[in-house]
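One structure follows; several queries about it will come next.
Every protein chain of the complex appears in place save one, which is left out.
Labels for the chains are A, B, C, D and E, by order of writing; each one numbers its residues from 1.
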């Protein structure tokens, strides 16, 4: 059974947790090798899938509330655009690394391809601790970040979205900065915007809902009966908590959840 | 005396040799700190001088002569453009690293600023072994590299030049690719081109001649009499060998030279 | 009852009539103040709603049929684009003023916002008397006007349309000039074009139909019974005459109509 | 009866066959004159319909497999864009001429206009013999051709498609080159792409299916009963063979087919 | 004598002082009429010289130090560019008006033309009181102003410069904003920059020096002997005080100076 579950998605989730300890991009490359071996993929194509097309690293000077200038490091990795514009979130976290960006942009590429969505994959990030920053500092950081990556994003190039610690409000700053710098009043370059700025309804539940569709397909293929299956959920933020709710509605028994501070476990269901 | 010579330029040359063993960019940052401490530089400005404005990392797929596709990794680091367009060479070498690019682009910035030239600093590189590649492979690699960094170069943005293992012929491919992609017939985006493509005369000796001017100024400030001074030269390629010739003409006694394979030493002069 | 009807829309219509005598933009600002007071709108947002984002004033030299060059003054005011591309007509009239442009662009902004349409507001105009100009002169004026405002219009920026004394034929000249100058064969920058140039069907009745929907909603909210209500219509051009027809069909009794030359009044209905 | 069938479409097909012997563009101009005479078209408009808006002729240097550089001549004729972006295929054939390009682009213009499709007409071609070229040579030719005409194509300007001896694979090279040169990952500039690159399903049968619709309309207007009608088909490639199949399904009796090598004839049907 | 001195330059200076009381642009148009009458200028050309080619009015929202958003109004008037890129300063003053901008841009046009310099004329301004604003507020105002007029300035379009209450430091913010928004490191779009940002030496004295050249030419033409001439200077800022110094060196006797607060008068010289 373990072998069966040990799929790409599981490995990836584990890697997403531990990006600081193990090298996430190495994991992604191992996954790629395992998958393409099974496909007997042309090695000339594999060669082009093994590295991101482009990574842009930028310095982001921000005037902090105390008057000092602090310079943050930001990234935007575009892994592959052969199937369409790159797509992927931007995370604000002290532990963001170049290798993490490369790995996450690879996974975005594969997720879109496997799901048949006409997008490539990208990922962005800024090394910062948003919990210790004021709203003004976050706004200045966010606007400058978009300015710095402006030439490589757009509705036909790369479409950023929210990710760890980036909110609809930040997406609003992103699209406003994009519009100001291009002289447009267009809203297709950023997803996850506030509804008032023409963000999509249902965006908040979208990740969990996508997961529940995947679980449904996987269960059918593995002959798992939801009413007899038990579920453990790692992470209890937006994706985890809503997944728990939806899977529960679909008849799964949630027996464990955990987040960065601890976990709860009950074999009878929580 | 040692202390007196142990200046920025010396440290830098030492670092240029050992970029694989020690972290060149750390050296550059230590130099910056030492220099700016003496200047009592505003820490808000120092913060912006400590990291490159922008580094672009790109994948460069090349169809090799045997039909296989090989994907190389290329870089272009733009350290600072406050004083003018970035300026700096592109090196082709198996040991090119991101940190080396950041360090070399910092040194280009400081060299231009110290010499009062209205340029900022940049550096590029591709991880490859040009000694094992055919001319056709090198041409395809070079043209694709310029394509990949096209949006950040130009006469008002960043002006590449030759460096380790890149020749005037390669600069010719660069400028031709730049012109084809922009629809122009202009020659100001690349320096070190062949004379037929309006490269500068005297370009070959320029590095060594620049060094001799620096030596002249330094000798005057340190009260060193050329006829009584002895010189040791590390590296005996284009820069080193022509420097030996020019310094010898200026009356210095060259007592030692070395390159990657060994050295010659004679206290009476070589 | 008067007080109830004395809403934004009424004030605005009155202002549209009298732009030469009273300052239309002052009226708009009073309306804004009254509305935002009721909303307790953040004064920092109000500050940005009180003035147009941008007004471009241009000189339009036209070779007249008698060979002389006459220079007309044209305007394009873009009031606010926070909700989408600016939208608004262009009027040709001897009495066009800067303040009228600002007022009308403000009203376009609010109309789109109140109706929930994803557009901002704009208005353009040229000081001229189209009744005294030949078709050739009008064509040259129209083409040059679009040339002069080209850099601020487009499907993602600002989309002009017909207004006082500007016709579908003029919109045809506009879109042709836009296409020639951009090298495109696109039709989304101008509305109100002739059907042959992919204008919208029903465009002629659209203003009156929009009014009838507004009247319907207003009547419901004010508990007005159409069959017992009487209607007076100021202006009997495209908007007025079709409104009369539609409102009549909806059961309203039209008791008075007027245009710039006089009025008809009959309490029993016309 | 002959007179009745001797319509624009017939003349055009005959001309398409004989472009080397008779001057196809002269035929197109005669057709135009005949049609516009019947319409009493304004001669000022006719003057603008008699010549293509623009023809771009380009040299296409290609490194052949034997190392030699061969320079091919390519064309892109844009006949008229008043009704929308130009649309038309690209043919690779040794007999391509400037006049053929002009004629075919005129016919594309009229076909789109007569069918009420919001496109203008264009045609491209390269003088070459694809049967004697390797896939690598064809790829290099195709990519360079698109590069050379890049500034005049795009989703709002001109949208190339397959034609004689150009395949979906070639369209894939086209769109990839277009995307690389514009920095986009967009797929609307080229039609007839492989399905994996978001080409349209049913594209292969589209020409024949369009013909069958035309036959259906024509039969109705001429009071031809399909079950009593006989059909001869000139050309038995993609268009001809599928037309035979579809017309047969619609009850027509196919009594003759021919291609460049010979013909088959049977009054009882084939 | 009065009549002789009552030249264009005098009228203009008087108008510059009183822009709030009399309509400066009316004065400029009277001057134009008087001058072109003497030239018998073609009325078709005169028609195009009577109004500015273009005036852009923009709203400039600025976050003030107390957190509130204040929206300032800015202008850029480009009077005429037939002889070269527009050239003219930007003033920050509470009394800036549209008509003043039009008048000052006309005078810049004529000054450049009369002096034979290959530039046209422009003028910009922001309605604000820089004496009551902090440096941070001024920086944010200045950067946003350049952003708002970005599309109409540049080395081949229009080159702003300092004027009333705008300093080299403000020009530094201007050029930095221009470079950031265009991705360039170029310095030719703004004059009057600090020397460190490649401003011109002697810029501070340039206005006064230009005046002294004009005085010299005028004196020669009017047969005025400097040693017998007396000078009164209105305004004692940068232009006035340095003019006093230079004219004094050239032998003129300065008998009166005044500024916005008062004046000094001594027939024997000051």
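Structural remarks
Basically, a contact is a pair of C-beta atoms (placed from the backbone, for glycine too) under 8 Å apart; a residue touches a chain by one contact, two chains touch by 3 or more.
Owing to the predicted nature of the structure, the values given are computational and were not obtained by experimental measurement.
The hidden chain, counted over the whole complex, makes contact with B, C, D, E. Considering C:118, C:155 or C:183, the position touching the chain not shown turns out to be C:183 (whole complex).
Among the residues E:50, E:63 or E:157, only E:157 touches the chain that is left out of the figure.
Interface residues of chain C with the unshown chain, by the touch rule above, are 147, 151, 180-181, 183.
Seen across the whole complex, the unshown chain contacts chain B at 179, 183-187, 198. Touch with the hidden chain on the side of chain E covers residues 81-86, 118, 120, 152, 156-157.
Definition applied: only the chains that are shown with their structure count from here on.
Note that among the pairs A-E, B-E or C-E, B-E reproduces the C-D interface, with over half of its contact pairs the same by residue number. Bringing chain A onto chain E by least-squares fit of CA atoms involves turning it by 180°, to the nearest 5. Once the centre of each chain is set as its mean CA position, chain A and chain C turn out to be 45 Å apart. Along chain D, residues 183 each make contact with two or more other chains.
Touching chain pairs in this entry, ordered by label, are A-B, A-C, A-D, A-E, B-D, B-E, C-D, C-E.
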